[in-house]
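Starting off with a structure, shown below.
A single protein chain has been omitted; all remaining protein chains appear in their positions.
Moving on to chain A:
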């Protein structure tokens, strides 16, 4: 039973006005929340124009391929960051990359008037004016390199960095499975995965110059030499990430963002280390690395510290090779 004096009324208030004055619904018609037509309200007008501008901008964000007329309609969802766009990579590589349509589109692009060949950073609003002189092949472009380098310090990029867990200075990316020889596997679709090397592997390998998948093995060329790492993963098709292939130094910068290949219907010949257990596993690997680096005093443990970038400089070729064999289960490729 409720109180006989309790009265229930529906009230309304203006969410835009700083004071939330509650007006009973019965009085609404009489008073009117805005004391007039809400379409005349300056706050409403401002909001409406902002929405309109946003919609106009959305309309402008047509995919570069749509602008070229290769595809009839596609809206860019990556803020013109073609390097991370799967659609762009699909168009440039494999069976589409050499198709007459794409070649024709490229020719069309070359013949476009200069003022229509605007840089993707101009399209995204990052720079005020720049005409593309590289046929949208950003990996040749100095401006792209400069902006990518600057992004290292950009808050949005740094936020991505914070997603990684740090164990003694070695990054560990979430949501991935790992193999014992420091490869990571990320499921990106029902039947496809992306493969890359983890941060410890890139730290041990040093500056990466090239990589290649060869019969369930991954050849990586570094400043110290070439190594063959068994991937123990087979699949119906292995598609190498062309962006990383063309700029392998990106792997050293962020080995989790810069994946190496995409594999369809993967089959694993090794047990994977799931993300939940990856932290413990990496801690043990780092401890093993400490023990491996010095054996004259037996097993020693330290408190504190981060992975030293100068480790590679201290190692001669033979010691480096022993370390690669132990941690990446790899061998030297002569």
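Assume contacts are C-beta pairs under 8 Å (C-beta built on N, C-alpha and C of every residue); 3 or more make two chains touch, one makes a residue touch a chain; residues count from 1.
Throughout what follows, contacts and distances are computed from a predicted model.
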The chain not rendered here carries, per UniProt and among "ABC transporter ATP-binding protein", "Archemetzincin", "Putative spermidine/putrescine transport system permease protein" or "NADH-quinone oxidoreductase subunit D", the name "Archemetzincin"
With respect to the chain omitted from the figure, which of A:39, A:128, A:215 or A:302 is a touching residue?
-> A:302
For chain A, enumerate the residues touching the unshown chain of the complex.
-> 166, 168-169, 286, 289-290, 293-294, 296-311, 313-314
